[in-house]
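A protein chain is absent from this complex, but the other protein chains hold their places.
Think of it as A, B and C in the order they're written, each chain with its own count starting at 1.
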Amino acid sequence: MTEVNTEASAQEAQALAEATASAMWARDRTAQGLEMRILNVRPGYSRVTMQVRSDMVNGHHICHGGMIFTLADTAFAYACNSHNLNTVASACNIDFLAPARENETLEAEAIERARAGRTGVYDVTVRTSIGKTVALFRGKSYRIQGEVIAGLEQADPVSTT
Amino acid sequence: MTEVNTEASAQEAQALAEATASAMWARDRTAQGLEMRILNVRPGYSRVTMQVRSDMVNGHHICHGGMIFTLADTAFAYACNSHNLNTVASACNIDFLAPARENETLEAEAIERARAGRTGVYDVTVRTSIGKTVALFRGKSYRIQGEVIAGLEQADPVSTT
Amino acid sequence: MTEVNTEASAQEAQALAEATASAMWARDRTAQGLEMRILNVRPGYSRVTMQVRSDMVNGHHICHGGMIFTLADTAFAYACNSHNLNTVASACNIDFLAPARENETLEAEAIERARAGRTGVYDVTVRTSIGKTVALFRGKSYRIQGEVIAGLEQADPVSTT
Partner (left out) sequence: MTEVNTEASAQEAQALAEATASAMWARDRTAQGLEMRILNVRPGYSRVTMQVRSDMVNGHHICHGGMIFTLADTAFAYACNSHNLNTVASACNIDFLAPARENETLEAEAIERARAGRTGVYDVTVRTSIGKTVALFRGKSYRIQGEVIAGLEQADPVSTT
């Protein structure tokens, strides 16, 4: 493959990642409801932020672990679907390293560690805006039938109900 | 220890678990916001339900994995704090077995598998109302300083803001 | 299905589990080398023991976590292959709860928690002979091509090398 073709291919892969993210976002009511922001998507990569709202704290007055997980899982989803192949989480694990407080903005960065056959492994790091690591997440992905963007069109009648 | 004392102790442990759950619930804005219901709490045990709302779906039109995790993590929290010792999640893993759909009611049942020193291990099973297993969750707990109910009193000025 | 047929089927499933275990054991040089014993195999279930030898300790003078994992992983393998469909570990996690000492005999009990499509989830508990829980293991299985017993015959020329 010539260098020009490789660049073209890289550009196409990037365009596909961005189109896929837009299609997913349009129907991702959880991420919308939690006011996440998709900062950056590349093939196998994403960065997503979320501010800890007053309705995201738990019985210990710190950000609910489920909300930290949901942010990490969302970054994972945008990274593992960036190739436009419908992909879901098969299993995840998370280590909570430090608490996050109300009003802090958290950023999750997802990186593809491996992808072969139907499965992949993604590492997500959740940090505060001053760089403190709040959680380390690892997700195993499983590719199901269909494409994200084809799926969007099919899904329209449902999502507009 | 006589049988009578054991019963008394069991009753006290149950009363403590219920009081702790009430105290946690009062400040657990995440569980409240997601309209969870704490069905049952016993020492080292809890059952919590949540209906999958339209704002809990993801870009694949199924319940967001983060919402399933949050339900499981909440059941874990009520089980591991049931002894009235402040306890947080140190690490969790979750296997997603089947998708959950909008409007389905999910139930998470948390069981204490081990507890020694500052740490414990809890297994949570998430099922639909017809008994289909949606996810298997395992959480590792870590006891921090303080008691849940003592913490509640301290926390009142904040939680009533 | 009549009761008689169900019983027959249960007997066949048990016979298949035992035949599969024998076939696996014949070529499982790791389990043989570590002098494990397969105590009991049923469909989706197994119990395996291992004595902590002097060459199974680590730099802290306790049983190497890798050896405890290997015992649990072996019980997992016999449980998830008990249906005679070639199945491998896709991911595992283990919580170490208490140390094991040289000369102690450990028993791993594996139970099938879920099985659907190509994947399954198995819980393994590792205990000492006095019932102390040493580790909790959870394994995710993935079915690959072929059958265990068919595989045995194919494999003979290799395993006898």
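General remarks:
Simple rule for what comes next: a contact is a pair of C-beta atoms (placed from the backbone, for glycine too) under 8 Å apart; a residue touches a chain by one contact, two chains touch by 3 or more.
Remember, it's a predicted structure, so these values are computed and weren't measured experimentally.
Within the set C:Met24, C:Ala79, C:Leu106 or C:Val134, the residue that contacts the chain not displayed is C:Met24. Only one of the listed residues, C:Ala13, C:Val57 or C:Ile111, touches the absent chain: C:Val57.
Residues 23-33, 54-62, 64-67, 69-71, 73-74, 77, 81, 86, 88-96, 99, 148, 151, 155, 158-159 of chain C touch the missing chain (whole complex, contact as defined above). Where chain A meets the missing chain, the touching residues are 93, 95, 97-98, 113-114, 116, 121, 123, 133, 136, 138, 140. Within chain B, the residues in touch with the undisplayed chain are 90-91, 93, 119, 140.
Note that only the chains that are shown with their structure count from here on.
Between chain A and chain B, the centres computed from C-alpha atoms are 25 Å apart. We define each chain's centre as the mean of its Cα atoms; on that basis chain B and chain C are separated by 31 Å. Touching of two or more other chains is recorded for residues 93, 140 of chain C.
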